[in-house]
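A single protein chain has been omitted from the complex, and every remaining protein chain is retained in its original position.
Now for subunit A:
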Amino acid sequence: MSTQIEQQETETEADEETEPEVESPGDRRRAQRDERQAQEQAQREVEEETLDDEDTITLKVFRYDPEVEGKQEPRFDDFRVPFHKGMTILDALIYARDHYDSSLTFRHSCRQAVCGSDALFVNGRQRLGCKTQISELDDPIRIEPLPHQEVVKDLVVDMEHFYDQMEAVEPYFDADETPDDKLEEQRQTRENREKVKMSTRCIWCGACMSSCNIAAGDNEYLGPAAINKAYRFAMDEREGENRKQERLRIIEQEHGVWRCQTQFSCTEVCPKDIPLTEHIQELKREAVKNNLKFW
């Protein structure tokens, strides 16, 4: 198993400056690098040897980096990682990066399904790395970047378009009227809070957008997460009727709710269990009710 990429020399160059001048500094660095790589490789082999077959899992990780020669052609690297009870996909990736290949690149931060950084395509389905138990998956585990987004490097995808769609629905509370007294709270009824509760849980991970067949074919489609965001505010009674009409205009535009074909893919993959299809359908009915007047 040789998954190590020829590393570009950037760090630890000025460490030892005691060698004779006959060698050029470049030669010396290259020699040092080769030596270090051989060491790392040997260490990795030893580590992998000593792993008991029983308690290891194999990760097949998508690798690609347009800026590194030898990684421009996408490929899969195998990593054997010791398994422990409760281990998540993210734990395994962190192990592989810290022990085998420091160039393995993926986003993560909170490790507790809050920040939304690590939505990945694991064994053919969008999952949140830190919320996915390895014990639930078949070995070997195939880890890829989210489909339908450009890959920047390894498991990192470009989220720009997703964020644009989120911004397009004006995702902020914006009431028609605010209390005269600036310090007064804008209270919401319990019922109304219950209604929007699930929709407020979105962590902007992008899993739903990536799973959606329609969003893949129509770049202008707002997508499940953005529509859910729109739902969260359109259904908030504190905003008032004018604001709701403005919000409905965004929602019911050509590439808004009407693109949804109720495939339920987004609802299946959402790590926060938001009933996305249900919210989209409710907004469709809301839009119809808003425009159909029989009197």
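Keep in mind that, in the parts below, a contact is a pair of C-beta atoms (placed from the backbone, for glycine too) under 8 Å apart; a residue touches a chain by one contact, two chains touch by 3 or more; residues count from 1.
Here, contacts and distances are computed from a predicted model.
*Asks:* Which name from "Succinate dehydrogenase, subunit C (Cytochrome b-556)", "Sirohydrochlorin cobaltochelatase", "Amidohydrolase family protein" or "Rieske (2Fe-2S) protein" does UniProt give the chain that's left off?
*Replies:* From the choices "Succinate dehydrogenase, subunit C (Cytochrome b-556)", "Sirohydrochlorin cobaltochelatase", "Amidohydrolase family protein" or "Rieske (2Fe-2S) protein", the unshown chain carries the UniProt name "Succinate dehydrogenase, subunit C (Cytochrome b-556)".
*Asks:* Please pick, from A:P82, A:P140, A:P171 or A:P275, the residue that touches the omitted chain in the full complex.
*Replies:* A:P275
*Asks:* Just the residue numbers, please: which parts of subunit A touch the chain that's not shown?
*Replies:* 64, 66-67, 72, 74, 121, 123-125, 144, 147-148, 150-152, 158, 213, 216, 261-265, 267-268, 275, 277-278, 281-282, 284-285
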